[in-house]
Every structure is written in C-alpha cells, then in structure tokens.
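For this depiction, one protein chain was excluded, whereas all remaining protein chains were kept in their positions.
So, subunit A:
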Amino acid sequence: MMNYEIAKDPINVQSVIDKVVQREAGAITTFIGTVRELTKGKKTLYLIYEAYEPMAVKKLEQIGTEIQERWNGAEVAITHRVGKLDITDIAVVIAVSTPHRNDAYEANRYAIERIKEIVPIWKKEHWEDGQEWIGNQLETVPYPTGKPEEKDLNE
C-alpha cells in the first residue's frame, strides 16, 4: 500500500482515509484541497497541475516522516492530483490518524503547509484572458542559497 501518491485520475477520498485506519487511533482528520473559482476577484476557468513525480513522492514521504517524529503514533497518507482540474475538483487529500484528536488536527495542518514549501508541484492558472504558472506568487520566498534553509526544512 502506497501512502504517498501522485495521481492522474480523480482521487477517491475514502481510499486515502482507509490507509490511516489503525486500532490505536482516536481520530482521523481529512483535508481536501479543492480548486477555487475566484482568487482576488479573478475568475479561474481551470488549472493544470504538474509534478516532478519521483521527487514529489519522496518529499511527501519526508513530510510523513516529519509528522511521525513530531506526533507520536501518527499515520499519514497523502495523494496529490496532477493534470487538468476544473473548479471544485479535488487537488489534494491528506489523512492523518492519531491516538488523540488535537494531534490529528495539528499534524494535518502541518502537512499542507509543508506541501506548499517543499513538494515539487506547480499549478498553471487559466483565466478568460490568459494563463500563468503560479510560483510563490509574489516571490516573497526566494531561496538565495538554491534550496530551502534548514529552518524551512526542519521547523
């Protein structure tokens, strides 16, 4: 069973949840990231997601390992979709199970924030009047050394 996947087809949410079911768990949290129509008033028609797939899977695994080091007894599964996604489609599903609910919420939040930092996946926005690859939009996080700083990787 692969807990970390890049998927070309629609994600079955229940199948991601099923991967983290464990007898020790008292909670499972599920995050479902969906394609939003309006960003700062601008209407998105659809998105294209692209991944550097082998590295993206490795980085998702790394996030899972980080979570297990921080939250005892956590089980993690993440699937991220690539390809063309329409408004309301599911782009990412993160499931985390832990013995107690607070950890499940915190660890799940951690996972999505880390995805936005270190997993090589990009989205291209298509609008009525054009298209653009979205980076860290305002380039507020350039990496002058060429890679995320240790604090970015280990915080």
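Points to keep in mind about this one:
Simple rule for what comes next: a contact is a pair of C-beta atoms (placed from the backbone, for glycine too) under 8 Å apart; a residue touches a chain by one contact, two chains touch by 3 or more; residues count from 1.
To be clear about the criterion, contacts and distances are computed from a predicted model.
One subunit of the complex is not drawn; among "Molybdopterin synthase sulfur carrier subunit", "cytochrome-c oxidase", "Carbohydrate ABC transporter permease" or "Monovalent cation/H+ antiporter subunit C", its UniProt record names it "Molybdopterin synthase sulfur carrier subunit". For subunit A, the residues in touch with the chain missing from this view are 33, 49-52, 54-56, 58, 80, 91-92, 112, 115-124, 132-137, 139, 141-148, 153.
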